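All protein chains but one are shown at their positions in the complex.
Read from first to last, the chains carry the letters A and B; within each, the first residue is number 1.
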Amino acid sequence: MASEFTMRVWRGDLSGGEFKDYRVEAQEGMVVLDVIHTIQATQAPDLAVRWNCKAGKCGSCSAEINGKPRLLCMTRMNLFEPGETITISPIKTFPLLRDLVTDVSFNYEKAKKIPALKLKAKEADGTRRMYQDDVDRVQEFHKCIECFLCQDVCHVIRDHEDNKPEFAGPRSFVRLASLEMHPLDEEDRREFLKGDAGLGYCNITKCCTEVCPEGIHITDNAIIPLKERVVDAYYDPVVWLMNKLTGK
Amino acid sequence: MSDQAVAVNRGGPTDKTLRIDAWWVEPAVTVGMLSTFLIYTTWAALVNEHYYVAPYLSPFYSPCLSTSCAHVTLGLFDWPLSPAILILWAPAGFRLTCYYYRKAYYRSFWMSPPACAVRDGHAQYSGETRFPLLMQNLHRYFFYAATLVVLFLWWDALLAFRFPTTDGGSEFGLGLGTLVLIANAAFLSLYSFSCHSCRHLCGGGLDVLSQSPLRLKLWRQVSRLNENHMLFAWISLVGVMLTDVYVRFISMGYISDVRFF
Partner (left out) sequence: MANDKYETHEYDVIVIGAGGAGLRAAIEASAAGVKTALICKSLLGKAHTVMAEGGIAAALRNVYQEDNWKVHFRDTMRGGKMLNNWRMAQLHAQEAPDRVLELEEWGALFDRTKDGRILQRDFGGHRYARLAHVGDRTGLEMIRTLQQHAVHKGIDVYMECNIQRLLKDGDRVCGAFGYWRESGKFVTFKSKATVLATGGVGKAWKFTSNSWEYTGDGTTLAADAGADLIDMEMIQFHPTGMVWPNSVRGILVTEGVRGDGGTLRNSEGERFMFNYITDYFRAETAETEEEADAWYEDKTNNRRTPDLLPRDEVARAINAEVKAGRGSPHGGVLLDIASRRSAEYIARRLPSMHHQFKELADVDITKEPMEVGPTCHYIMGGVRVEADTAATTVPGLYAAGEVAAGLHGANRLGGNSLSDLLVFGRRAGLYAAQYAQDLEGHPSPATDQIEQCAQELLAPFNNDGGENPYSVHMALQDCMQNLVGIIRAESELKKAQTEIASLKERLARVTVEGHRQYNPGWNLALDLQSLLTVAEATTMGALERKESRGGHTREDHPGPDPDKYGKINLVLRRKDGEFSLSAEPLPEMPDDLKELFEEGR
């Protein structure tokens, strides 16, 4: 059941690089990462690729396959026709370290700036009570495996390097949504969202949602609800008037 | 990893895109559909005739607020131009600021980006952080206004059961046009109430929904509708246009209404 493919893999670093072709045989059930490993073991031992779990749980092996941001370990070879040439390139938004490995420290820097969780006081009996009805919504955001494919595909930073300082990116918004909607959190992050996080840069073109391997509805469930919350605080004269009247 | 500054040269391939699928089909279709709708609507709204044939009122002219209307819904004053102009700003603004349509036209008309992982058509980008795009944040006001309009459309659908008789009175009846008007109001309602702002107002803005069972229920219903917001956006868009065409063609005598009873 083996079939042969040509893998066009980007080889290079910041100083330059090119696509190199490797002829590989893929066995039944193989994923693209298996094929990359085969190339490493037999043809290019120094081919750099970042990976950990090979089960779609850690989000390390992000790359672009035929131009589409995907996890190498969750893309099966039977998506392609035998004999086809498959192009594998590093994720584009972040600076290349080597071959398929990029420097994703941007995302970790953004994470540091997010205002932390601040819980309300405990119940009178010393416990915390939260209900599944409230937790459900936030648990979707906690599914994030930090593969940063959403950050990669987002044109705000993918195509506009100068926006990087002003824009936190979809991954950060998912995290912010999980904090903002936490049933016991009492921190208000709307000013941060509007200002430092640059929520207004998002024009909701939904590519983040399209590429999310965990199927998180990033745009509909995280970003847009956050935009609406920012509207509550800054762009809604009725809410403003109500708050004035009720003295909130 | 070291914390070196992000370099402007990122390395890697510099192609506009490496996608080999037909990514341009979707934006092309969107441009085609939206342009057709825009051109037709503008014409139909300005032409100021053939929008009413008893008992059917075209949705583009509802509610009709001018006293000189062919079918006055609420005669507020006399308006010399097409009465459609008085009300169409509401649904137009609602669609223009709609979270779904924003995606559709930013991608297709503005090419920002034309498709995922395809290079943005513009060198500079500031998103919705500045005027005029900052105004997108007023979506919920258009939602309120457009909801009012939808209420009138239901009223029109009710009136579409009341057919004129030859003696100048009216009788209860059902024509194909009645069904068309009902369907139109239904699709527009689905579109309006599946809106993201509506979802937020119903309960999405709360952190603790479990203590407000009614709003939890409402939020869940709207969330379910919201999953199909795009679908409703297109169906209602085509629907409202076809409804106008239907009324217009009867009024112009191209076709005649089917009367069931």
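Throughout what follows, contacts are C-beta pairs under 8 Å (C-beta built on N, C-alpha and C of every residue); 3 or more make two chains touch, one makes a residue touch a chain.
No experiment lies behind these values; they were computed from the predicted model shown.
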Original post:
Of the listed residues A:M7, A:M30, A:I65 or A:C212, which contacts the missing chain in the full complex?
Top reply: A:M30
**OP:** By the contact definition given up top, give the residues of chain A that touch the hidden chain.
**Re:** 13, 27-31, 34, 40-42, 45-60, 74, 76, 97-99, 101, 103-104, 108, 111-112, 116-117, 119, 127-132, 135, 138-139, 142-146, 175, 179, 182, 215
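In this text, only the chains that are shown with their structure count from here on.
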Original post:
If you average the CA atoms of chain A and of chain B, how many Å lie between those two points?
Top reply: 31
Original post:
Which positions of chain A touch chain B when the two form their complex?
Top reply: 10, 12-17, 19, 64, 66-69, 87, 89-90, 92-96, 102-106, 109, 131, 133-134, 137, 153, 155-156, 158-161, 163-164, 180-183, 185, 198, 200-207, 210-211, 219-220, 224-225, 227-232, 234-236
Original post:
For chain B, which residues are in contact with chain A within the complex?
Top reply: 1, 3-4, 6-13, 17-21, 99, 102-103, 106-107, 112-113, 116-117, 119-120, 124-129, 133-134, 137-140, 196-197, 199-200, 204-205, 207-210, 216, 226-227
